[in-house]
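Taken from a larger complex, these chains appear in their original positions, while the remainder are omitted.
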């Protein structure tokens, strides 16, 4: 396990725009506050969602699209540099009217309403290709 | 997207009372520490739960009640002022013995055991009616 002590650079609450993309909104927040490393939590609701599952054998992401309104019951993620841009690695747990939960890596989702807490760190995080997983990991 | 830099006013860990209401306990914590804005995480177990799903077309909450013991696998939320009171906007992911996950806006739940981390901010958050979503949103 690799770890790093971090110092806070700033902390923020944000309200996401109805109709915008969930992940792009978080990346836009990171851009505005110039956060090259951050941890975030979020919650709210989306009008649809595209969730990814990583196939650990084939080392490819598999996409599942949900074209329906969903609650965002929990959203956990972090911001790092990837290929020169700020990337918000975003996981989310979504739910249907029945209470059924869906979850995964959130690639895209249309915001209905979203509330975010983002904690930016002084030390930048940089994603680099990892041989074992074929993922872009930091540290 | 609207955002605000916040300053921490205090941070707290709490253990919720068996038999009490999950959300009321968090609001009681906010009252005790006089937090008019806060972000929280929690986990534990409940004896039952009432979960809400927001119908984005009809703009009404739909309730689903689970009258059974459930783990609280993840609980994410925030505290803001709403109609002059402290309101804990609480989302949760719950689970059954089979591992099946349920999730949504947690209106009420009877605590079995609960552990909370709450981070209070200096700047109050106030919920106000939003025309587009018919929800009470902050910022």
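We just call them A and B in the order they show up, numbering each chain from 1.
One rule holds in what follows: a residue touches a chain if its C-beta (ideal position, glycine included) is under 8 Å from a C-beta of that chain, and two chains touch if they have at least 3 such contacts.
Fair warning: this is a prediction, and the values are worked out from it, not measured in the lab.
Of the identical chains making up the complex, 2 are displayed, while the complete assembly in this file numbers 3 copies.
Rule of thumb we're sticking to: only the chains that are shown with their structure count from here on.
Listing the residues of chain A that touch chain B in their complex gives 10-18, 20, 25, 28-29, 32-33, 41-43, 45, 47, 69, 71-76, 93-101, 103, 112-113, 115-117.
Residues of chain B that touch chain A in their complex: 1-8, 37, 39, 41, 51, 53-57, 62, 64, 66, 74-78, 89, 91-93, 101-105, 119, 121, 125, 130, 132-133, 135, 137-139.
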